[in-house]
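Scroll down for the structure; my scribbles are underneath it.
Here is chain A:
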Amino acid sequence: MKNAASKYWRIPLDADRVKTPKGKIHILKERCKGCGFCIEYCPRDVLEFSDEFNEKAYHPPRVKDEKLCLCCHLCELVCPEYAIWSTEEKDEELHHP
Partner candidate 1 sequence: MAPRIGVYVCHCGGNISEVVDIQKVMESLEGPVDVVQIKDHEHICSEVGQKLILNDIKENKLDRVVIAACSPQFQGITFMKTMEHAGLSPYVLEMANIREQCSWPHYDYPQEATKKAIDLTKMSLAKARLDIPLEKKVIPIGKRVLIIGGGIAGIQAALDLGDAGFQVYLVEKDPSIGGKMAQLSKTFPTEDCAACILSPKMADVPNNPNIKLMTSTEVKDISGYIGNYQVTVTRKALYVDPDKCTCCDKCVEACPVTVPNEYDEGLTTRKAIYLPSPIAVPHSYILDDKTCLGLFPLACSKCKEVCEPNAIDYDVYPTEEKFTVDTIIVATGFDIYDARQKRVYGLGKYENVFNALEMERMLAYAGEGKPLKDIGNRIAFIQCVGSRDEQVEHEYCSRVCCMYATKLACLLNRERPGKEIYIFYTDLRAYGKGFEEYYKRAQSEGIKYIRGRVAEILEDPKTKKLTLRAEDTLSRKIIESEFNTVVLSVGLIPNEGTRHVAGLLGLSRSQDGFLKEAHLKFRPVDTLIEGVFLAGTVQGPKDIPDSVAQAGAASSRAISLMNKGVYEAEPITAQIDESICIGCGMCADVCAYKAIEITVVDAHTGKKTAVVNEFLCKGCGTCAATCRSGAADVIGVSDHQISKMIEVM
Partner candidate 2 sequence: MRTTPRILSSEKIMKTIKKDKINTVLDFLIKKYQVFGPVQKDDLVVDFGRIQNGAQACLEFSNTNEPAKKLFFPQAETLFSYTGSDAAQVSELKPEKPRIIFGMRPCDAKSLSLLDAVFDGPDYKDPYYIVKRKNTTIFTLACRRPRSNCFCDSLGIGPFSKKDTDVFMADLGDRYVFEPITPGGADILNKIPGLENARPTDAERLKNLRSEAESKVARKVDLDNLPEKLARIFDHPFWDGIHQKCLGCGICTYLCPTCHCFDIVDEQKDDKGRRIRIWDSCSYPTFTLEASGHNPRATGKERMRQRLMHKFRYFVENYGEIACVGCGRCINHCPVGSDLIREIENINNLK
Partner candidate 3 sequence: MDLQTKLRQEARKLLEEKLVDVVIGYEDEGAPLRTTPCFITDPQDVDRLVWNPFCDHNLARYLTARKDKAAVVAKGCDTRAIVVLINENQIERKNVNILGMPCGGIVDRKKIYNHLKNGDVREAVLKDKVITVKGLEFTADLMVDDFLADCCLSCRHRNPVLCDVQIGENLPPLDVKDEYKKIKQLEESTSEERWEYFRKTLSKCIRCYACREACPLCYCQQCFTDQNFPAWVGKTTDISDTIVFHIMRAFHTTGRCVDCGACERSCPNNVDIRMLTKKIAKDVKELFGDEAGLQLEEKAPLSFYNEDDPQDFIK
């Protein structure tokens, strides 16, 4: 839990009842030019550089932990190549924040 200062250590007792949007991230690897904006700006630190090369010989991003994504769309906004976007999962799956 982000910014959960050491003061609160317990998983909140209502955590299983809280709904947060769950994002699914889509990446068009071949469009990516490896600028890393999406990785840098993601507020939840969801993304990282992958080891693989795309056609242009860049390292496209990959998802570290998709459960962390809250579908804020910031990666879409900052991507200069329209190579990444997120969609909200509608299956209402519950997960711990």
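Going forward, a residue touches a chain if its C-beta (ideal position, glycine included) is under 8 Å from a C-beta of that chain, and two chains touch if they have at least 3 such contacts; residues count from 1.
A quick word on the picks: all candidates are chains of the complex that A comes from, given by their letters.
Predicted model only: the values in this text are computed from it and were never measured.
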My understanding is that every option belongs to the complex but just one is in contact with chain A. Which one, out of 1, 2 or 3?
1
Touching residues of chain A toward candidate 1 in the complex: what are they?
1-4, 7-10, 12-15, 18, 20-21, 41, 43-44, 70-74, 78, 97
